[in-house]
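A single protein chain has been removed from this complex, and every other one stays in its place.
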Amino acid sequence: MTESYAASVVGASGFTGGELLRLLYGHPNVDVVQATSRSYENKTVGSVHPNLRGMDLRFSDPDDLESVDVLFACTPHGVSMERIDSFREAAGTVVDLSADFRLDTEAEYDEWYDGHDRPELLADAEYALPELNRENLPGAELIASGGCNATAAILGLKPLFDADVLSGGERIVVDVKVGSSEGGAGGGEASSHPERSGVVRPYAPTGHRHEAEIEAFLGTGVSFSAHAVDMTRGASATCHVYPDDPVSTGDLWTAYRGSYAEEPFVRIVSGGSGVYRYPEPKAVAGSNHAEVGFELDPRNGRIVVFSAIDNMMKGSAGQAVHAANVALGLEETAGLEFAGLHPVGAP
Amino acid sequence: MTESYAASVVGASGFTGGELLRLLYGHPNVDVVQATSRSYENKTVGSVHPNLRGMDLRFSDPDDLESVDVLFACTPHGVSMERIDSFREAAGTVVDLSADFRLDTEAEYDEWYDGHDRPELLADAEYALPELNRENLPGAELIASGGCNATAAILGLKPLFDADVLSGGERIVVDVKVGSSEGGAGGGEASSHPERSGVVRPYAPTGHRHEAEIEAFLGTGVSFSAHAVDMTRGASATCHVYPDDPVSTGDLWTAYRGSYAEEPFVRIVSGGSGVYRYPEPKAVAGSNHAEVGFELDPRNGRIVVFSAIDNMMKGSAGQAVHAANVALGLEETAGLEFAGLHPVGAP
Amino acid sequence: MTESYAASVVGASGFTGGELLRLLYGHPNVDVVQATSRSYENKTVGSVHPNLRGMDLRFSDPDDLESVDVLFACTPHGVSMERIDSFREAAGTVVDLSADFRLDTEAEYDEWYDGHDRPELLADAEYALPELNRENLPGAELIASGGCNATAAILGLKPLFDADVLSGGERIVVDVKVGSSEGGAGGGEASSHPERSGVVRPYAPTGHRHEAEIEAFLGTGVSFSAHAVDMTRGASATCHVYPDDPVSTGDLWTAYRGSYAEEPFVRIVSGGSGVYRYPEPKAVAGSNHAEVGFELDPRNGRIVVFSAIDNMMKGSAGQAVHAANVALGLEETAGLEFAGLHPVGAP
Amino acid sequence: MTESYAASVVGASGFTGGELLRLLYGHPNVDVVQATSRSYENKTVGSVHPNLRGMDLRFSDPDDLESVDVLFACTPHGVSMERIDSFREAAGTVVDLSADFRLDTEAEYDEWYDGHDRPELLADAEYALPELNRENLPGAELIASGGCNATAAILGLKPLFDADVLSGGERIVVDVKVGSSEGGAGGGEASSHPERSGVVRPYAPTGHRHEAEIEAFLGTGVSFSAHAVDMTRGASATCHVYPDDPVSTGDLWTAYRGSYAEEPFVRIVSGGSGVYRYPEPKAVAGSNHAEVGFELDPRNGRIVVFSAIDNMMKGSAGQAVHAANVALGLEETAGLEFAGLHPVGAP
Amino acid sequence: MTEDTITTEDPITGEEIEIPADVEVGEIIDSPITGAELEVVSVDPIALEEAPELEEDWGE
Partner (left out) sequence: MTEDTITTEDPITGEEIEIPADVEVGEIIDSPITGAELEVVSVDPIALEEAPELEEDWGE
């Protein structure tokens, strides 16, 4: 007999909320009983998410939360800290996709965001990324799903710290390329198709808040810059690092295999033959996989690290489901089996 | 206990072949035991299809076919007729994705193609599209999967014939827009990214071979023209028809509901609210769904019919698996549950 | 010595207004002295149009119009009829890009639009398209620039009427594919990059207002349907027509050469070799050229006509400058010499 | 009276060759008398470059060069060194777009390329980039047009060296994003539309030959990595630099204004308002402008430098014409006045 | 799903549809069959009418 958990998605008319509906709808152990939206109340979820036209569910008011086993909050930064008590009242397990519970201390929220309303809860929250924090997830009641760019960067760099290739004092450049769904469903003039298509557009070139998250989990500052490029889904991080001591390609394979050989959702892609030799967002579009890889640059004493994810999946909704699976004691990959597409254009 | 069928994919390094591998890999009742390619023999399937890096399988020689339950042929037109004996020797059920067994008579192949090597087999073959031919598929041993553009057009127009809105004598314009994966993995200069991106490019503006297929199954000639547009997956057919007698929107709903209300893979999308009011290829990308819809044009006495599919799925590999499911007595939707993505860019 | 005309652009922060600024800025006989915008008053034109950063001009209030020789109105439908007196007071030659003065009679505005405020002026206005109305443009004081889709359709079909291949009673299907700049700079959720990219999206599938304009100038009704596709610039019309009497390819060449051999901005592209065998919007992107072409379909008694323009150029700003050149007695091609780009992606 | 120079384009069927034809065709002081192609001999240039259908010129054999004033060589690396004598015999001024004459010494060609056939000519050649080498161009007889990525990087970084913000010992990361036309008209499987669209694909992640060129002209090594992204035209370089001594935003403005205030083809774009706040390739598509800009990152002691060009223009054909203009004593901007487009999608 | 629904007739297709029980007169919901916007014109008994379509306005 299969266990079945009742789930709610708050902010279900948004991009990550829609992705969660899709994943939970196909999840063997979950029943979605509520999807909230203030703007689309009483409309079918398919009226917003055309891929969910077959789903028999209407949006309801986030102020009337049903009692469920697990609640996913897909609301903008600041909303979860406000609504957290009602979320936790409604569900024993709350997975928050916003930045509200990712950092450890109030001080960090004061520095990087505009403060925190409920700092006392920060200590309760577990970071969702299983590759980083799997052991603390079982039974967790408040889970903070990682930022998409931070997830990409952390997954790329982590093996270098695990294997002591880096120790934390080195300068690290993280140059990120992201798709338009990162901005959520709102979107102003800069996100309109004529202005946004075909871009390589620097945004948040310095002072990006994901620096805080990367620093919190890798223990090292990074020089982060993001660029919008012409895709809808996807985040790709290229990290340029200069280890103090020389390493070989073999050392790097050992490091990456050491960190990820057993991980169900991380693939090491580095060199090889054919068209797809390094991590690419389009190779993982729609899937919960991360691709990570590296190349050695002896001339410059550099390691170039590549990391690619689908920001809607490994970068948000997929990571959230993965963490919930671990928290609830389910099969880790349940509901996350989709392999991705080939060929695929600009997903 | 679940039954399990052994399957081969011939032409597995191509686009439809790769899609079949993906679908069968996730299929609960199928084990892929062979994937052929002459050019990539002994390479892993993941070296060509990056989404299948997790699959433990290498390409093998199409001249050494293993004995299986079902064989999918994903080779160019002309190859299946040549190799058909070895296919049928290897497998009790053969599903051919090429045009080789779609038409009924040698005469049609003489008219539209360059003849047929094995005309005596044409009578044995069943057309795969379950919405058209479900009753003849159980137990079928040779199944001809439909052409992508023909499938789109047929699905859009069929309800009008079922409901006698059209009777066959009317002039029908079928204006199709297709993605670049229709051309297969080969691709010359016209398919290079600089030349192919951003196009609205007429191709095969007249005399397209899918006219034959549409005529064969709808019993009416159509004026077909195709345009390449900037997507990788997807085929969208807009049919302009002029019924002899006036119809109402209600009549059309009755016609389309009558044909498709019970179909697991056809959605009627016609009007409604929000961004997605008519069929769109990107709303079905990666999924086996077809969207069909219509709009009435009283001023011109016209019905505009829209139909959208993913050419890699409903237009080829998905249709093939659907038909195989029916042929083998499996759950129709087995292996075809993926709902599609939202948002998604230009898949 | 070169004559020089002072020009204003009203609605210069919009897409067609920006294009006009660019064209006039490079025009040998024109000085732009005013560019209006209510929202960007006092900002540089380069702050909105990055390609015009070198232009030393700031937006000003459309309520304070300077006295100039020629004024281009690039405002939404309805604004020009409201402001027309101030426009004509400011300039001896007014070129309006909106639909406000395109049709001949108040009755047509009542049928297709929501009526007209100044119907008495309709008789004064000349339609801008020189290929249709060159002889009436010299000295014209009120010029109505054509709609982009209508322009594409009219240019494609006109030779068939000129040469009596069609006489007006035939059924004509006009299936149009357009880029996102057609919607102007505003743009709501449907125009956001994640929702709009990769689409083949029917819009205005029936009852499109450009039917009125086509009918007014070709003297025949058409069955018009438009589809949004993934490009920013460009409109492509495929017309499916069934002449009463059979024609040959030679007849069609004669017809099209007869209408366009002397036209500086129309190219006949029909068959030939290489990648670009029929009209394509990307082959004319940024240029004022229209490409038109045809293919005969003897099996169906059909002629397929293709027509491609850049909606920002031949479909609006370029056509407006072309007409102004004729009206003012300048070289027709002045300011419109740009040839377009190759390769170019999805302009 | 205007002087007029006769020009040839060798390799005119390629991408940069076609762009040169377009530029020279519109150049007030140049007549193109020859365009070579081995594969398209005797075909019209418009059969390959659809934007040049109006040009009355056919490709001819590169072995029969006519005598001209200036010859542009647009052939792959290695061809120019082979054919250089015939080029110089045919024309007093030779502008080579390949890498063959960019570096100063045979040793560099041995290290980065596969050696050099005619090392004695290296000393004669002048680097084309006027912003770097204007004073040596007048009268130059052999001009080596810069590499597109190198040009982008050099233009971005140069002011920091000019103003002694950097001195040459610092570590510099150059993370580049490029369009598909960089690969030229050839293009294999990796450049096919289905595989190439939507990518963020690392290529030449280390050891890129443009490192040599940057080092040669800036006097400093750089850590270079390139990524293919979904555009056809455009190269964008993001440089991450760490000056030894702190600088202010004001210092940076002074540095960049100091280097570029008088340059006709360089715009400083840094911050500001609206959608386009930093350099973007699509803002310069089709034009010879470079946009450069910067942002200060005090937390990390970093300056982020952005630079964007059209690789077909400032990155090759435009730079070549600009240099030829200087060499021949013409107006620097002659033939290069096109301002670029707004809006524009993915050019 | 625990939320209450009621059954009524779809005004376009005539088929039975379920809609939320708490709708109010004047509210616009979408038909689960046609996707069309329907206005609640009465609640006891429940009755729906096609709502006037909102024009897409994609310029010209």
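Note that the chains take the letters A, B, C, D and E in the order they are written out, and that residue 1 is the start of every chain.
Here is the rule we use: contacts are C-beta pairs under 8 Å (C-beta built on N, C-alpha and C of every residue); 3 or more make two chains touch, one makes a residue touch a chain.
Please read these numbers as outputs of a predicted model, since none were measured by experiment.
*Asks:* One chain isn't shown here. Among C:Thr105, C:Ser273 or C:Thr333, which residue touches it?
*Replies:* With C:Thr105, C:Ser273 or C:Thr333 as choices, the missing chain is touched by C:Ser273.
*Asks:* Just one of B:Val70, B:Ala228 or B:Ala324 touches the chain that is missing; which is it?
*Replies:* B:Ala228
*Asks:* Among B:Leu52, B:Leu71, B:Ala91 or B:Ala204, which residue is in contact with the omitted chain in the full complex?
*Replies:* B:Ala204
*Asks:* Using the touch definition up top, pick the residue from B:Asn149, B:Ser270 or B:Ser287 that touches the left-out chain.
*Replies:* Only one of B:Asn149, B:Ser270 or B:Ser287 touches the chain omitted from view, namely B:Asn149.
*Asks:* Across the whole complex, list the residues on chain C that are touched by the chain not included here.
*Replies:* 249-250, 253-254, 257, 268-273, 277
*Asks:* What residue numbers in chain D mark contact with the hidden partner chain?
*Replies:* 33-34, 42-44, 46-47, 53, 56-58, 60, 66
Basically, only the chains that are shown with their structure count from here on.
*Asks:* Between chain A and chain D, which partner chains are common?
*Replies:* Per touch definition, common to chain A and chain D: B, C.
*Asks:* For chain C and chain D, which third chains touch each of them?
*Replies:* Expected: A, B.
*Asks:* Round to the nearest whole Å and give the separation of the Cα centres of chain B and chain E.
*Replies:* Measuring from centre to centre gives 35 Å for this pair.
*Asks:* How many angstrom between the C-alpha centroids of chain D and chain B?
*Replies:* 45
*Asks:* Check each residue of chain E and list the ones that touch at least two other chains.
*Replies:* 30, 35, 56
*Asks:* In chain C, which residues are in touch with two or more of the other chains?
*Replies:* 15, 180-181, 185, 189-191, 193-194, 197-198, 230-232, 275-276, 280, 343-347
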